[in-house]
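A single protein chain has been removed from this complex, and every other one stays in its place.
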Amino acid sequence: MKESVVIIGGGIAGMETAASLLELGYSPILVEQSDHLGGHVASWYRLFPDMTPASEVVASLKSRLDGVTVFLETGIQFINRLRDGYNVMLSNGVSIVAKAVVMATGFKLFEAAKKEEYGYGIYDRVITNRDLEKWFSGIPDERIPSAPWNIGFVHCVGSRDVKAGNTQCSKVCCMTAIKQAIEMKEKFPDAEVYCFYMDLRLFGKKYEDFYISAQKDYGIHFLRGRVSEVSETIDGRLLVKAEDTLSGRPVKINMDLLVLMSGMLCNPAAASIASMVKAGADDSGFLRSRDNVTGVVESERKGLFFAGACTGAKTVPETIAEARSAALSVHNYLRRPR
Amino acid sequence: MRERIASGFDPFVLPFLVGMAFVLLYCFFGALRVLWQLPREDRRRFLLSLFIPATAWKNVKDIFLNCLLHVKLWKRNPVLGYMHSSIAFGWFMLIVLGHLEVYLFVPSRLHLFYYPIFFNYFVAGADMSLQGAFLFFLMDLFLLVVLSGITLAIIKRIRSDIFGMRRTTRASLVDTVGMYALWSIFPLRLLAEGFTAGISGGSFLIKPLNWLLEVVFGTEFLQNGANMLPTWWAYSIALFVFMVVLPFSRYMHIPAEMMLIPMRNAGLRIRHPRRGFALMEVYSCPGCGVCIDACPMSVKKGNLKDCTVYLNRQIRRGNEKRIEEISDKCLLCGKCTEVCQVGVEGPALRIAQRSRKEYGLSPDYAAVDVGRLSAAVADSPEVLYFAGCMTQLTPSISRSVCSVLDKAGVKYRWMDRTEGLCCGRPMLQAGRFAQAKEMVRRNTAIIKSSGAKVLLLSCPICYKMFKEHYKLEGIEVVHHSVYFDRLRTTGKITLTKGDLCYAYHDPCELGRGCKVYDEPRNLVGTAAYIVEAGVSREASICCGGSLGSISLSFEAREAMTRNALDNLCKGHPDAIATACPLCLSTFSRYSEIPVRDIAEVVDASCQG
Partner (left out) sequence: MDFGFGLSPSSAVTLDRVDLSLYRKLEELNPDIRTCIACGSCSATCMAAEYSGMSVRKLILNIQRGADVSKMLSCCMLCGKCTMVCPRGINTRKVILDCCRYFK
């Protein structure tokens, strides 16, 4: 009989882990709380740096799941640690005994309304990165004007901010902002697009090219200063206040659309599941790996593995690579004589 | 009835006399010193007030009710109330009745200070008459009352939690000596009078004790006058010790409060951090420690010694480093003053300490262009809306305020929509009075030039400042919760009851600061359902975000906010309503349920 492995979370990390484990000859059981697979990526439009349609990524992962037991709209009731493995009780009444469990619980997007000074949910012209991706995918959004003059992107909303309860860098927002800025410029060539950043962290392959292109080909303005507050003018536009720290002067600018780059927080469900098996979390709330250099996908508990953004903010390619790594770690763990 | 000692004197009264003389002289010169320290006009005002019949009557009444009967404490905690008033009032009655005895039986000895105190030693057989027996009965009764109070005090020292106090003050050495002296005075008196009761007589308490002693020591032993002397010496020495340490211990509050009450009734307030009225407040602190449990900072053990009781102690000791630490840390929420039996103004005292700091650099606001700011509000309609600095970071409030005003058809101008000045309260709280005054001067000029009749504020910090420190003749200063409630009662707006259930948080500056408790509740109660928090109104717990604190770090405030949130969520509300931008943003940071300003609550359920 093939060994069962429970994978918690059906985002791209969970899907890739399940697919890889299936290919390695195991019997993966994928548990997803929502009604669809693909997680956050499923609601994204295109991915940097090659503008790959996110739907293609999700579809190709899905195509490899034939043979994987998938439970949708299913939560974790509880997990017990057994002497050699885990007993996982699902909300649909199914109970599974597995030698290994992989947590692929992912992240939660920071609730932009919590930074009230930016006016998300208060002003009509403030949206988030996720709202914009949905609009790109064709879902109408009346907050986005038909002919904006000025469009602003605010980096680090709910990231690197002790007041928002998250001191970590969310890693992908700088690149996402540049990607979305380019896409907006393509849609509205006459608009001026501004990115308000504290530091630009463009660390990956081809990212710097993307940045250069945004500057050279699209004329996107990069302004080094964090937005302090947003108010509404009498004619319904947004007045954005920041300091242009490079010239050392406060700037005020009218905007027709402001996009908040909401950061990544650990999925709150992850902490409660992890606590059932006494796996710890870092101060940031993300789950604690056995080792941050050589054991990122392993937990401090035997037979419990991590894949993807549950241990920290990650890009899509990093998540996929880590999911494969997790699958391999599970494989080695189960093969090892005990 | 006969006098046992013909000379009317025995050396054992000496310790008492010395102690009494010392404490009276000390208090007399102390009072003179405080009077001398008062600013001339305050001194005049105080001395004159003593001769105004209404004030004089109030002084007597307040002293009787607060110093002797501890009425305020009774209301808060009946057991503690009984404990304090039994000792204070019981002792007072023992002294009064002692004088009455001397007056009735040996009027020729009335000039001897110690006679009423040691009456039973010097006079024998006074209980023979009906009158005497009744007086002796009263004496025993009040001695019993005092002893019951002392018993409670001893229990409280060991187990303060029985009395509903989670934490109590750590006694200093002098306080401990004073405390033991106080505790021993009355048992020793009981013992001394018990020894003499066979000769001098007594009532239901000391007579039986005398029989008991007779059983133990034998009749012969008790008949010998010399054998009773040691207990009278001990009683006198206990009094001596208590009175000698009194000025240096927390028991100084007994005489100090008797002076503080008339000074307060005369309308005096703190003018100098260490002199005059401030000194009176510091010495009036009984060191009971109710402010420790009340203080929102006490959720963290490291802050326990930063409560007002310790500020008073450190000011008395002159420990400058600790005074500065304690003063700078405080949130100035005012809850310690609210619970204090003596009414020591913790926040005002701290602000006064902060004002002692000297600065190498002082803002002067010369560059502020009042003309431009005034032009922006010129010819404004009846209502001028001042959102304040904090509201600029909580646009939901200003937006809702404007929306409600629009729906009510009120014409208004938003004074600080694009730029404006701070009201000056944070600067005032930092003890930089001259700077705060400069801001007040500039804002006053701008507001007066607007022609508005109503100054509407959505921030309680500004509201308190404008109400108390601005002279805006002809312009009504009003907080939005009060204004909206008025719009509701006059029918300008109609609120439809929603399904949500709110817990209303009283912001410190609006509730304890300006005594606005009911209007916000009326609004929430009409627009939605309301459930009271664990403690609320005067006992409301500061959100922890207060600008009052200078030195508390962001991290250090989290525990306070969470504690205040726990209290608000006691009744399981769906959401929290408050009426202060700072409370709103502080609570929103950690709250599991939504937090809304009163303006948002009103706007959501309001039709014009």
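Letters are used for the chains, namely A and B, taken in the order the chains are written, and counting of residues starts over at 1 for each.
In the analysis below, a residue touches a chain if its C-beta (ideal position, glycine included) is under 8 Å from a C-beta of that chain, and two chains touch if they have at least 3 such contacts.
Values in this document were obtained by computation on a predicted structure and should not be read as measured data.
Of the chains displayed, those contacted by the omitted chain across the entire assembly are A, B. Checked against the full complex, the one of B:G81, B:P247, B:G276 or B:P426 touching the unshown chain is B:P426.
Considering the full assembly, A:K163 is the residue among A:K163, A:K187 or A:K278 that touches the omitted chain. In the full complex, chain B touches the omitted chain through residues 328, 357-369, 389-390, 392-393, 419-422, 424, 426-427, 430, 432, 435, 439, 547, 550-555, 585. Contact residues of chain A toward the unshown chain are 117, 156, 160-164, 198-199, 224-229, 241-245, 248, 250-251.
The criterion applied here is as follows: only the chains that are shown with their structure count from here on.
Those residues of chain A whose C-beta lies close enough to touch chain B in the complex are 114, 116-117, 119, 122-123, 162-163, 165, 229-232. Those residues of chain B that touch chain A in the complex are listed here as 392-396, 399, 417, 554-555, 584-585, 588-589.
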